[in-house]
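Shown below is the structure under consideration.
Every protein chain except one is present and positioned as in the full complex.
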Amino acid sequence: MANIIVFGILVLLFGSAIVYIVKAKRSGVKCIGCPHSGKSQCSCDDQVVNFKL
Amino acid sequence: MKIALAGNPNSGKTTLFNALTGSQEKVGNWAGVTIEKKFGTLKSKYNPTKEAIEIVDLPGAYSMSPFTSEESITRAFVVDEHPDVIINIVDATNLSRSLFFTTQLLDLGIPVVVALNKTDLLTRDQTVLDIKGLTNRMKCTFVKTIATKTQENGLDALIKEAMAKGGQKQATPFQVPDEALKAAQYDAKIAETQDRARYDFVKEVVRSVEKRQVENRRETMQDKVDRIVAHRWLGIPIFGAVMWLVFSVSQTHLGPFLADTFVGWIDAFYGVVEGAMGDSVSPLLSSLLLDGVIGGVGAVVGFLPLIMVLFFMLALLEDCGYMARVAVVMDRFLKRVGLSGKSIIPMVIGTGCAIPGIMATRTIKNERQRRTTAMLTPFMPCGAKLPVIALFSGAFFSDAAWVGTTMYFMGIALIIFGAMIVVRITGEKNKRTYFIMELPEYRFPSIKRATLSMLDRGKAFIIKAGTIILLCNALVQVMQTFNWQFQVVEEGMESTSILASIASPFAVLLIPLGFGAWQLAAAAITGFIAKENVVGTLAVVYGITNFIDTDALELVSGSSSVAEIMGLTSAAALAYLVFNLFTPPCFAAIGAMNAEMENKKWLFGGIAFQLGTGYVTAFIVYQVGTLLTTGSVGTGFIPGIIVVGVMIVAVIAMMRRGDRMAVPKPEAHLA
């Protein structure tokens, strides 16, 4: 009996993890667990320009 | 309704965007990058209507000329996407420059409302601006704002004005005759003449509306500070001291203090679950739940407080404006290896996460520099590598702060070294580059912003732990429990498990590096999925359930137990740490590299370079370390030195070939 409960818990954990990952990948998230995933971490805008001769 | 935000870099545009939309993108007070358009919805407290108002944050630009590619993003957007109104954020302390862009925006025919930002600094500098005069002469409304304040910041008035103006016609104060405009697109000289006329107009406007007390050109207190902070030689130790401070607070003092309580809960939870299951659950399932899930994930999550404290401190650092000076200090050295100051930005972003750092290389014009930077950015230890650093500095070096700091400096050293090698291989060692960077004012960092950023990061970490790391650990647990016949592996026969048989061949390669055990090889391999997995996997394969002692405020439960279990000398441990830090990053980061390289040769070359670097540095650390501590070299010295030797010779050969191809050094002052 206890076995089934534990098994169920494990399935739940792994299942939701997999579901989350699949959903995220579908919506184009590049890196799971990266905040503002897909975007620049520091959104301070600027162009530090550099030119070559 | 669609509102576009445009303005000069460092004008406070992103602060304004965050204030209006509530999204917590990080704001830094130094030169960074907004590459893509950022969208957000106006917060309801500013939006009296029922319909959603979309706000778009455009890349910071100094002008909208057709000549440079970055600025054309702004132009393209404004022309193609038809915003209803443009809010132009202008830094009130340098109207002379800022209004140039404003006049160009006004030419587009879309209504413009100007947010005159940083007006608190005007008061501080005792500069007086005639707002009415400005509004009249520029033919658009100027609204005073202080985007950094939470209340009474002028945003209400700003949005009201923007909504009122939406859809109306916009008069332009500075008219460029149509023929000249057309001609200007093809002839640079004509464009220049027009631009000069534009600047003259701006000068006239500013002269009539601005009264300065403090000459901006004189050296201020901030400049004096810069003299020291960005000093040629002093700048480096100062930077080192700052980083050391950040590390010691997050890993030796505050961090472990918080982690201690946290891990106590995890431990207790483990105990409860263990008790609840008792004997009634099959050992397989029970170990999967206890050691694989709770133990493995718990080991990683135990580091959450450390990571959050670190990110908090980094956010403060970025916010105060110091980082721009760091870029200036590092440019000297980067230039010598063919990179530019621009390359430091991805690397600093990379201390958080390598992926946005690599994406930030998109703005580097020079292809080689961009690719080199993308390839070297992962050498800066990212947030995911922190648990690994913390684990090893705790288990083998009693939490000494020097371990972490050394890893960062080593990262910098490897980057410089790597850049040098690459620039010689490609034969471009004599290419000259310019460097120019705007130095924003220092400002007191916002605790609120740092806290929000820290919480954001924390949440992301937990999500990552609950998904990827969870699955990986479970997989590792299963693979270590069974052998290929799907029988449970006996005690003492672990080396017959699936995991062991897969990892062992790799482990052989790692013998000269001091850590040729299959467990360590397996952990390193799982590190490619997520670097935190190194810690998780180690916890699972060695059956360690906590790395943090709940009694003493120490990071590790008596350093001897973890160290003994792993069976590593401190030299080998350091080598293992170095190996994991400086090999190719997680697959997601490699994916980002692929996107930036746009060239398979560079991509695989980059990965090979990273592998080689990890191997060679680990080898050196282990062998030299063992030599120093025991007086003789470590295991596998001969085969190791052969492998390393071959790699080095190959690289030198490529460098020599590149040198032969190189163009001779250009003469100075050729005009």
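Every chain is named by a letter (A and B) in the order it is written, and numbering of its residues begins at 1.
The working rule: a residue touches a chain if its C-beta (ideal position, glycine included) is under 8 Å from a C-beta of that chain, and two chains touch if they have at least 3 such contacts.
Note that contacts and distances are computed from a predicted model.
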Record lookup, UniProt, unshown chain, options "Ger(X)C family spore germination protein", "NADH dehydrogenase subunit G", "Bacillithiol biosynthesis deacetylase BshB2" or "Ferrous iron transport protein A" -> protein name "Ferrous iron transport protein A"
From the list B:Arg232, B:Lys448 or B:Arg660, pick the residue that touches the absent chain. B:Arg232
Would you indicate which residue among B:Ala52, B:Ala413 or B:Ile436 is in contact with the undisplayed chain? B:Ile436
For the chain not shown, which residue from B:Asn47, B:Ser63 or B:Ser570 touches it across the whole complex? B:Ser63
By the contact definition given up top, give the residues of chain B that touch the hidden chain. 62-63, 65, 67-68, 91, 93-97, 100, 188, 192, 195-196, 199, 216-219, 223, 226-227, 230-232, 324, 328, 331-332, 335, 432-439, 668-671
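In this section, only the chains that are shown with their structure count from here on.
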Can you check how far apart chain A and chain B are, centre to centre, with Cα atoms defining each centre and the answer in Å? 17
Residues on chain A engaged by chain B in the complex (per definition of touch): 1-3, 6-7, 9-10, 13-14, 17-18, 20-21, 30-37, 39-53
Enumerate the contact residues on chain B facing chain A in the complex. 9-10, 13-14, 25-36, 38, 57, 59-62, 70, 277-278, 280-282, 285-286, 288-289, 293, 318, 327, 340-342, 345, 349, 352-353, 355-357, 359-360, 363-366, 369, 431-438, 456-457, 459-461, 463-468, 470-471, 474, 530, 586, 588-589, 591-592, 666
